[in-house]
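Please read the structure below before turning to the comments.
A protein chain is absent from this complex, but the other protein chains hold their places.
A, B and C label the chains in the order they appear, each numbered from 1.
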């Protein structure tokens, strides 16, 4: 009984794709993710969106980093819903989503949306749709930290 | 006089962006390209399109590589026009285009369109527009080489 | 019945806490009213309400064990 139960739990946990990563997303990680797709030879098109932290100037103060936090349980559910919906809406071969938690400095990558398809139209449409969904519906919060160590809470624009 | 002339030539050559690369585009090259933008802290969004060679099956024969050739002088002019037009049409921070020449095996990357902007809408729209322009207007030709060493000339679809 | 309330981002900062436990609250509207009394600064805060991880677009009856989250504007990506 115990064994069956633990197997079930581990399978259901496996289904939930881990999206949040600690700190910035490295370009090496991105390269490795792309390289892994060279064996998937039905893929003809990848579209990748990367969010990078800007050194915005707000009331004369320059952003030096964003400290991300989230309602993680809800966010993971939302990411899962977005994944499932995207696979239904678009003809995709695969999809990978990563979002930073914690401190990401200006110039570093905080969001990595990676969509692969046989043809480019599906890849383009899905990547954009997914990114907009993430921005609109995933409960992630960002504290913009200025060079003088003060901060302000970020609100998304387009 | 000689010195002035040679400076002028080198400046005009510099203007013409080199797009064609020999063989596949490596994921390491892509990673390095992304990493170079960490100092450009006005960028908030990157959109990257990658074309990957598919192992399509045509009349029971499987593609193992594409051998790319081009009317290179015209292609470089077209790439230049597309670049200039994209900077006019969209609010971009920067743009990099690379296309393979010669043999690219299935699973390898043959096109790398890299667009960066302050905001995501410009990045998404520009990346898609540029990719469609390249497919439609740049004189690149592809010979699909099958596993049995026979081949067929490729025609683009969406 | 017990309701867990969770605060995030600016809301957590304004509330001075990341969570609260409330009892005997019939619905979302009563919950907000109670929170505005307990944490007066929340009155000036912009947030959406999620009940059991689903955004509530209207008043919702609450049950024992429900988790209600007060979510400031999202800033992902």
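Criterion: contacts are C-beta pairs under 8 Å (C-beta built on N, C-alpha and C of every residue); 3 or more make two chains touch, one makes a residue touch a chain.
Keep in mind that this is a model prediction, so the values were computed, not measured.
*Asks:* For the chain that's been dropped from view, list the shown partners it touches.
*Replies:* Contacts of the unshown chain, counting the full complex: B.
*Asks:* Using the touch definition from the top, which of B:55, B:93 or B:131 touches the missing chain?
*Replies:* B:131
*Asks:* So which of B:46, B:83 or B:99 would be touching the chain we can't see?
*Replies:* B:99
*Asks:* Since one chain has been left out of the picture, which residues of chain B touch it in the full complex?
*Replies:* Against the missing chain, chain B presents residues 51, 66, 68-71, 73-74, 77, 99, 110-111, 131, 134-143, 153-156.
Note that only the chains that are shown with their structure count from here on.
*Asks:* Going only through chains that touch each other, what is the minimum step count from chain B to chain C?
*Replies:* Between chain B and chain C, the shortest chain-hopping route counts 2.
*Asks:* Taking each chain's centre as its mean C-alpha position, how far apart are chain B and chain C in Å?
*Replies:* So the centroids are 50 Å from each other.
*Asks:* Please work out the Cα centroid separation of chain A and chain B, and write it as a whole number of Å.
*Replies:* 25
*Asks:* Going through chain C residue by residue, note those that touch at least 2 other chains and give them in order.
*Replies:* 77
*Asks:* Could you list the positions in chain A whose residues touch two or more of the other chains?
*Replies:* Where chain A meets two or more other chains at a single residue, that happens at 51, 131.
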